[in-house]
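Just one protein chain is left out here, and the rest sit where they should.
Right after this comes chain A.
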Amino acid sequence: MEEEIWKKYVRSMSEEAGATLDLRVQEIDNGWFERFGTILKDRNDEEITKSCTVDTGEAPKAIEDEVPEIETDEAKIIISDVVGLNIEELYRVVLYEIIHTVGADSDNNDKESLFQYLQDAFKMDEEKHSEALAEVREKEAPSILLNVEVIQAKELYPKDANGLSDPFVTLYLNHNSSHRYNTSVKTETLNPCWEEYFSLPAEDASEDSLVVEVWDFDPAETVSEKIGKFSGVKGVRGLRKLMKEIAITASTGKHDNEMIGVISIPLKSIPSSGHVKWFSLEKKSSRTTKRGAIQLKLGFSSEKNNQVAAQEHRHLMRLIVLQEMEHNKPDLQTWDGSFEGPADIILRQHAAQSGLRPADEKMAQWVEFIRLHTNQPLNFKMFSSIILSVTDPLNNGLYSDDEMKLFWDGTKRLLPSIFQGIRKLRKTYTPDKNCLIQLDAMLSIIAELSKLEVADNIDLFPSSIYGWLQNGEKKAPTILECLDDAIKQSASEWFVQLVESTRPAEVSSENLLQHAVKITQQVRGDLQRSIEHFDKIFYTRLKVQYAIMSYRIYDEKIAELVEPLVTEVCSTMKQLKFKGNTPDIENADVDPLTMGTSLFELYLALQRCLMLGQGLFPVGSDDFKMSKYHIWFYKGVRHWLDMAVFKATQRIAKAVELDDLKPVDNMTKFSSSPVDTRSIFHQIKLFWNQLAWPDVENSFTFVAKIMDDICRCSVFYAEKMGEKVASLGDVENSFGKSFVITNEWCLAVNNIDHVRQSIQPFTHELGVDTIVKNLSEVSNAAQADHCRETLTRLVENSVDTVQNKIIELMETMAMKMSPSIKRFLLEGAEIINQDNNHLDRLMSYLEENVGTLYSQLSDENFARILAILWDNVYNILRETVADGLERRRPPVFFENLNTTLDLLVSFFKQKETVEGNESYKKIKTDIQLHGMSTDQLILTYYLERLSEQTALNNPSYGMMTVKMQLILAHSLLRIEILNCRNLLPTDSNGSCDPYVKIQLLPEEKFSGVTKPRTKIHKKTIFPLFDETFQIQLSKEQAEMKSALVHFVVKDQDFLGIMSSQFVAESFIPLADIPITTMETSIHEMKQVHLQLTKPTSFDSDVFLALEHRSGEKLARDFIKRQKAKVHQNNNGKH
């Protein structure tokens, strides 16, 4: 499940990144980001292949690691068992039973085939068979049986070189000494314990005696040597071979065994009720030495002893199992323990004729199958079905103490293979159905056993075999404790073995990291298999939480292995070299350790391992050592982030280099590099998402750092983009060198903007909101807000900074256009008296470029660059004006500029911007004025004076009252000057001799028109003129809108009119004078009070423009006159 989610996640991430990426960009660093970003994806595939290779490669090797002692022990037991088989006697018993078959079997089966089967199973040669058959056929059932239990012996005389013996017992009745019974061989002991049962036909109880001989088995050849001899042939075949030899030995009596001691017991000495007694052993040849003692249970009965029968059944079972194994070869994986044909009949006959209960048969199976199992593994399913039928009789006390002991002895032999199976479980990489069935069976056996009470005298878990048990010193563990230990031990051993088998040959940090990655992944794989296959079985059978138990072991082991490694690597990691603020790309160390990839892989591996653990164990997973895994990597994160910037910068440089500055498709207006760059950001995000740093406070800081880095990268991109287009767009044609804005330039702007636009959404993608939310939980809301604000500001600043880069690029464009604009502007302005085409070249240049910009840029950026271009053009125009003034260009130069300016304002849509702008107003005025003829300028001056006069509130130069009428029909202007008041005295005596002169302006339009004047009034500043004048105008003059009537008050000097002094003046537009008919008398007109003024200053634009033309006589004279007005007046005041 979890695996799937991750896969999907990675897939969707990579799809999101888009398909248009230039793979060459990744190539420069061998897909560093992709390796980070898609480590998961790769690993998933890899894991699958890995588990497959392991399946065939590593696993078998692991299975061979059997525990050698077990084998040796088991082999000894097998040998002794086989040696002890009282083959001939048992043969006779079974032959007898076949002859006297009971029940349904008798009719249907050919006795001969049963004999044949038996002869084969017992390895009897023809002669022996015939002899035995003949004997048995004559045989009558004996009336009295001597039941002997050979219990034990003590203090036996040592026979072997090692000071011990391999004793066995042979018993027979004196009068039938060829009919011998043997016990099993007990190896390497002087105090053997047999507990074996025999029934001897005691035909002559009064005279006969029982001979009990204790032998040392084959002292020439130790048991170990015997094992060596047969170990070459494994399995059933080996056993059979061994058994055959023993059988021959036993039946011929030709063994090289050495007698330890003997005792002869007269039958009549045995009480009829029977007894248990110790007998001292003797030896004929040497009476002096003590040969030891043997304990026997002796008694008589009329029927075969049940214990003897059960023992017979077991022995028969043993032989038949071996025979079956060799000849019928059942599939051991599925064999259910049943037999067919003769084997089945013989066993059933024996059971029936010996009066055995089903419980006895099952016990025989249990004991004998286990015996075989230790050499030839059988399936556990069979054992689990046997134990189910044994436990009830066990609990109900149906078995004797001796049988109980047999059961536990068998169990004791079976258990190691079960625990072995459980411990080997995790080596099965792809458990098949059978494996799971076996596991289920093993666990059900354990479940059944755990319900039983173990006999006191049984040490189920001898430390020689269960060395791995953890409670070594404690008293005997329960079977469930043992299971716990087995599971833990299994995990632990598997881990150690994994570590060893994958340990890198060459010890380097990189190799060790890879090693740790491998281990962590394998562990995770193991856990997943455990969960998928085993966990449920363990829980259902025994409520054992297999996966969690394993997990806890792994958790500790991994922490133990990885923590020091990671801490070490992180603290010794080389810091990246930075050149200024840019990573030092040229001198980059490409060592994978420096790249940090493996470290990150390990991080991810641990992360996912922990996730698995948390999934298994949702509560209390904080205890896991691995839950602190990220802390180990703490110092590595900074490095990763540095690496990310480093790699991103490298890639961006490459992306820009590879960018052909063509739109990626018809729909877009950007080229390939911003797509690449965004995909790099995407990779960084992917990295961050994968990092999934668990600690909130750190997450915040890391995100802040990433945002800062993204900004860095964006700025770096902008710079690289700018450099790329820097040399483009320079053209040279017949008009000279010029710069043309190309689509490439526009693309560059769009590209940067495209990258810029990705910054804001990037914040969300980094999961900032979640981080802030978590912060407010971990810390408090205020602090979380703080952090959110910090991030917001960071992003805003980033966006702004990149925006600045765009503006810079636009400024560069504008700057590059400047020389052309300047030239065209100047050239246009210089064209005098031609058609209006002086603007053509400038405007077409602008139109061409702005057209390109308009078609390529976003509205927002177009507005921006328009503003910048306007700024630039405006400045150039201003410079041109200044320059023109400097060089005293003719009015037409400025007039041309004036029309240009108007056109530009509308072209750049700057009407609103220029409105109210002082600088604009100034330049506009300047070019307007300088574009005028001098006459116009002079008129403008007068008009300016008129407006000053109108605005005046405090007539400090006095007032004048007039009546005026314009008789338009006759083009006649009639003016009555009534008076002046409060004239400013010009004479030192505080008075003057005023008169008023009337003239019409502009002078050049009214040349020839009379300029009447009043009479001179002496010594008054309140002269009363009351004079009326008629001025005849032409029709055109009368209708001239801009014409002014100019009244000049003068002071008649003593030298006469010619040297009159200027006193004050007043203006009134001709257009303001009421139009009347000829009949209207001047007296009917309203009085008009005109304020008198004087030129106050000479720094007005108009005046300055006039002064600028001081080379021109008209202007020069005018200026002189105007200045005189003030000058004379000032003089007069003195």
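In this text, contacts are C-beta pairs under 8 Å (C-beta built on N, C-alpha and C of every residue); 3 or more make two chains touch, one makes a residue touch a chain; residues count from 1.
Here is the rule we go by: contacts and distances are computed from a predicted model.
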**OP:** One chain of this complex is missing from the view, so tell me which of "Elongator complex protein 4", "small monomeric GTPase", "Rad17 cell cycle checkpoint protein-domain-containing protein" or "WD repeat-containing protein 74-like" is its UniProt name.
**Re:** "small monomeric GTPase"
**OP:** Return the single residue from A:301, A:333 or A:913 that touches the missing chain.
**Re:** A:913
**OP:** Specify the residue from the set A:188, A:344, A:409 or A:708 that touches the hidden chain.
**Re:** A:708
**OP:** Return the single residue from A:550, A:798, A:820 or A:1122 that touches the missing chain.
**Re:** A:798
**OP:** Return the single residue from A:716, A:995 or A:1025 that touches the missing chain.
**Re:** A:716
**OP:** Would you indicate which residue among A:768, A:810 or A:1021 is in contact with the undisplayed chain?
**Re:** A:810
Original post:
Which residues does chain A use to touch the chain missing from this display?
Top reply: 578, 580-582, 634-635, 637-638, 641-642, 649, 697-698, 700-702, 704-705, 708-709, 711-716, 719, 775, 779-780, 782-783, 786-787, 790, 793-794, 797-798, 800-801, 803-805, 807-808, 810, 860, 863-864, 867-868, 871, 874, 913, 917, 919
